[in-house]
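Here the complex is missing one protein chain, while the rest keep their positions.
As written, the chains take the letters A and B, and residue 1 is the first residue of each chain.
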Amino acid sequence: MASYSSPSAGSNVAGLTDLTTTLEERFGKEITKGTADSGFILTVSLTQPSILPALCRFLFWENGCLFGGIVAEEQPARWQMHYAFLLPGAGWVKVDLSLPIETTVLPSIVADVHAADWHEREIEDLFGIHFENHPRLGDFVLHDQTWHEGIDPMRKSFSPSRPQLELKEDLEWKPLLVVSEPGSFAMPVGPVYEGGVGESLHFLLETVGEDVIRAVPRLFYNYRAVEKIAEGRTVTDALLLAERFAATSAFAHSLAYCRAAESIAGVEAPPRAVALRVLLAELERLRHHAGAIAAICESTALAVSAAQASIIEENLLRASCAFAGHRYLFGLNTPGGLNRDFGTEQCRTLLTAVDKAESDLRTLEKRLRLSSSFLDRLEDVGVVTGESARDLNLVGPIGRASAQHCDLRAACPYSGYERYAFEIPLETEGDGYARLRVLLAEATQSARLIHQVVDSLEDGPVHVPWSVNHAGAALGWAEAPRGAALHWLRVNDSGAVERYRAVTPSFNNWLGFHVAAENFAFQDFPIILATFGLSATECDR
Amino acid sequence: MSFWFWHGLRKGIQSTRYPAHVESAPGVSPGRPVNTDFSTVEDAQLAAEICPTDAIVAHGKSTYVNHGKCVHCQLCLNSLSSPMNWEAGYEWTRLPANQTESLPFPSAFAKSMHIMVVDAGDCGACLHEVKLLSNPLYNMHRLGFFLTPTPRAADLLLVVGPVSENMRGPLLKTWEAMPTSKKVMAVGSCAISGGVFGKSFMCACGVGSVLPVDFEVPGSPPPPLAILHGLLTVAGRKSLKSLEPISEGRH
Partner (left out) sequence: MVIASPSLIAIFVVCAAGFLCSALFGRKQIPYVLAVAGVLSATLMVLASATVLLTGQSLDAALWELDGLGRFRIHLDALSSVFLLVTGIVYFSVSLFVASFLRNRDDEAHPHRLYSMLYFALMAAIVLILVASDTVLFLISWECMSILCFLQINYDPRGHSDKFAGYIMLAMSEAGFLAVAVAFLLLARSAADLSFEALRTAGTALPPQALWLPFLLGFFGFGVKAGLIPVNFWLPRSYTAAPPVFIPVFAGITLNLGFYGIMRLNTDLMHTGYGAGLVALITGSVTALVGILYATTDGDMKTMLAHSSIENAGIIVAALGAFLVFRALNQPVAAALAISAALYHMVNHSIYKTLLFEGAGHVEAATGTREMDQLGGLARYLPGLSAIFLVGCLAISAVPPFNGFVSEWMTLQTLLRSAVLVSTSVRIVFALCGAALALTAALAVTCFVKTYAMNFLGIRRGKWEVRDRAQAMSKFPMAFLAVVCLLLGILPTYVLPMLNRSVEPLAGTSITTALVQPFFTATPENVQLPAAFLQDFHNLGAQVGRGFIPGRGLVVLLRGGEANPVVFAMSPSYSLIALVILFAIVWYGFRRFTRHRTLARRPVWAGGIPRLLPLLTYTGTGFSNPVRVVFQAIFRPTIIGDTRQTVAVHFRTAIRRQREETHIMDRLLLKPVGTAVQKIAAFLAGMHHGKLNAYVTYVLAFFLLILFVYRGG
C-alpha cells in the first residue's frame, strides 16, 4: 500500500540559511550571491566557470537540492547560463554563469549531475556550445541522418521564419549500437509504429533474440522548435505555444508560463482565479492519470479493464468540455488570471463527474488488485531503483514510485496549493506496479483537491489587467501531471518574448527510461513504456 | 480473472449511436465559432483582431471563419463583449481549399477501411482523439474502420500535426509505402494550416505542403465524433451534401 508523505508545512527557511552559510565558507571567493528575484530565492553568480561542476555537486549531492534545468541565453555580447536547482521546502536556487560570446567550450556537469545530460546535449545541438568531457554529444534534437553540423537554430542569427531546409536523409547513416555479442542485432521500432497512434519516436532494441539487452529511445521527431518560434512574439501569442506543445498537460504548462509572465509584470492573479487554476490543474491531472491507467491496462492486454479505464477518461474529457468549453482545457489561462469564470452550478456538475470518475477508478483498482495475471506482468518489470531515480532526478509519478518525493505542489508551493490538504503518495519498489499505484493514489488526491477548491471558492474577479512594458525575466513552475514543469521567460522592453525555455517532466524522465529498459523480455517492452507513461511531444516541444 | 468477463458484460452497450442517430451527450464536442453578423463594424473588427491565428475575417459588420485556421482558443467567445456565434455539432469534414469535388473511396471500402495514423509533430490532442475512437464509447470497429500497423495494408493515411521537419521523411515514406488507391486525411488545424506553429524552419505549415490531401477535419482538436465523421465521409458513407459548403470565409 502506498505510504504518503505530507507536504512540508511552511517554508524551509532554515535550510536556506544553512545553504547560504556553507556556500560562503566553501566558495566564498569565487561566487557573488544575489538576492531573490524572478522566481528564485537565491542567485549565485560565478566568476570562474571552472568551479561550476564543484558547485553543482555541492548543491545536488551535499545539500539535497534537486536539479531543475539549464537555460542558455544568448545576449548581444555574452552567454548567460542559468543552472536551476530546487531546495525542497524553500525554493529555487539559480547558478549564473556569464561568459563572453566568443566562448565555445563550457565545463560539463554531467559527471556529477547526470540529470543534466540531455540539457547539455540539447544546448550543444541547438547553440553549438561544446561541453568539455561530456561523453556523448551530437545526434540529439537535430538527427544526424538529416542535419549536418554547423546549424545552430537557437542562435539569434538564425531566423525562425527561415523556410524549411528540405534536407536529404543520409541513407548510409548507422545508429550507434553498444551491445556486441555473437549474433546480436538491433530491432528498430518507429518512428511510425503501433499503427501510428503511438507518438513519433524511435527505439533501438538491442538484442540477441527473445531478451532485449538494452533499449534506447531516440526522440525529437516532433520537435517544432517552440522555444525558437516563440521569440519575437508577444507574451500572449507565445502562450498559445506554451499551452499547445503538449496537449495532455496543456493547463499545467500554460499555468507555469502565465505565472512566469505575471512574475515579470509583478501582477498577482486574483484569488478566485488562483483557486480555479488549482481546480483545473487537478482536473487535468485526474484525467491524465485515468488515461495513463487505461494505457497500462491496454499494454497488458487486459481488454475489459482497458475499456473501462478508457471510458472513465472519456467521461472526464466530456466533463472538462462541458465545464470549460474545451476537452483538453485549452484557452483558459491568461497572464493575470483566467479567460472566463465558472458558475457554482457548473462546479457542482463537475464535482458529480469527478466523484463518479474517482469511484470508478476505485472499483477498477479493486478489480485489478485481484487480477493476478495482470499484476504478474507489472511486478518487477521496468524497475528503477531509488538511487537511479535520484541520480537521474526523475520527477513526477515515476520518481515518486521510486521513493523520490519531489512534488512541486508541496516542495515549492504555487498557486495557493499550500492552502489545501492533500497527500503525496510514495512507493519504494520502483517497478511498473508501483507506478500504477502512485497514479491511482494521486487520482484520489486530485479529486480530494477539487472538492476542497469548490467548497472554499470565494467570489471575485477571475482576471486582472496584465501588461508588460519593461524588460525582465522570470521562472514559472507547476507540477504537471507527469512531474515538474519549468518555464523560463524573458521579455524585452517592447513586451516581446526574447527567450523562452520550457523544461518538461517528459524531457527529464525519458533520460531515465533506459535504466528501466535493460535486460527485459521483449513482450514486456510495451508495459515498461506504458507504466512510464511519457509523452514524446512534451519532451520534444 | 473470469470476473472481468462478467463486469464487461454488465456494463451493457456503451457505444454512441452515431451515425444512425445524433449523439447529444454533453461535452462530446466543444463546438466552434461560425460566421456572425455583428450590430456594429467595430464589434466585427474586434472579433477579427482578437483571433490569434487570423481565422476570423471581418467584412463590414460580418465576420467569416476559416475553420482550418481556428485553433479553438475561445477568445472570441470568452473575451469579447459581443461574442461570436457558436455552433454545437461535430460534422465538420471539408475539402481542401484547392479541391472542388469530393472523391471518397468506392463502395468496396465502405464497410472495411484500414487506417494508418501518422503523428507528424502533433501536440498529442488530435492523436489522443484518434486513439479514443477505439474506446467503447466510439468503437469505430463496429463501422468497419481499423487501425493498421503497416502502411502496406492501409487505405487511408490519417495525419495529425503540422509536419515537423524530423517527421517529414518518415511521413513521406509511409505515404510511399501505401498501395494505391490511397487517400490522405488531415486531422486538426495544425495538419491543415500549421495552427499555432505557423510556418517555420521546423514546421511545414500543414500536411498539404507535403502530400496531396483529400479531406480535412478542422478542429483543435476535432472531437472523436468529428474524426469519425471524416472517416465516414472518406468511406463514402456520409453524403457529400453534409460536407461544409465552400464558404466565403475561406481565404
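The working rule: a contact is a pair of C-beta atoms (placed from the backbone, for glycine too) under 8 Å apart; a residue touches a chain by one contact, two chains touch by 3 or more.
A quick note: this is a predicted structure, and the numbers were derived from the prediction, not measured.
Asks: Would you list the chains present here that the left-out chain is in contact with?
Replies: Touched by the chain not displayed, across the whole complex: A, B.
Asks: Which listed residue, A:Glu24, A:Glu132, A:Asp211 or A:Asp355, touches the chain dropped from view?
Replies: Of these options, the touching residue for the absent chain is A:Asp211.
Asks: Looking at the full complex, which residue from B:Thr36, B:Gln74, B:Asn135 or B:Thr174 touches the chain that isn't shown here?
Replies: B:Thr174
Asks: Based on the whole complex, identify which of A:Gly39, A:Pro107 or A:Gly190 touches the chain you can't see.
Replies: A:Gly190
Asks: What subunit B residues would touch the chain not displayed?
Replies: These residues of subunit B touch the chain that is not shown: 150-152, 169-171, 173-174, 176-177, 179-180.
Asks: By the contact criterion defined above, which parts of subunit A meet the unshown chain? Give residue numbers in ascending order.
Replies: Residues in contact with the chain left out: 110-111, 114, 117, 135-136, 145, 169-175, 177-193, 202, 204, 206-211, 213-214, 388, 391-392, 514-515.
Keep in mind that, in the parts below, only the chains that are shown with their structure count from here on.
Asks: Within their complex, state which residues of subunit B touch subunit A.
Replies: 1, 3-5, 7-8, 11, 14, 25-31, 52, 71-75, 77-79, 115-125, 127-132, 135-137, 147-149, 151, 158, 161-162, 164-171, 173-174, 195-204, 220-221, 223
Asks: Of all residues in subunit A, which touch subunit B in the complex?
Replies: 143, 146, 153, 158-165, 167, 169, 191-200, 220-226, 228-229, 236-237, 240-241, 244-248, 250, 291, 294, 302-305, 307-308, 310-311, 313-314, 317-323, 325-328, 330-332, 339-340, 367, 370-373, 535, 537-538, 540
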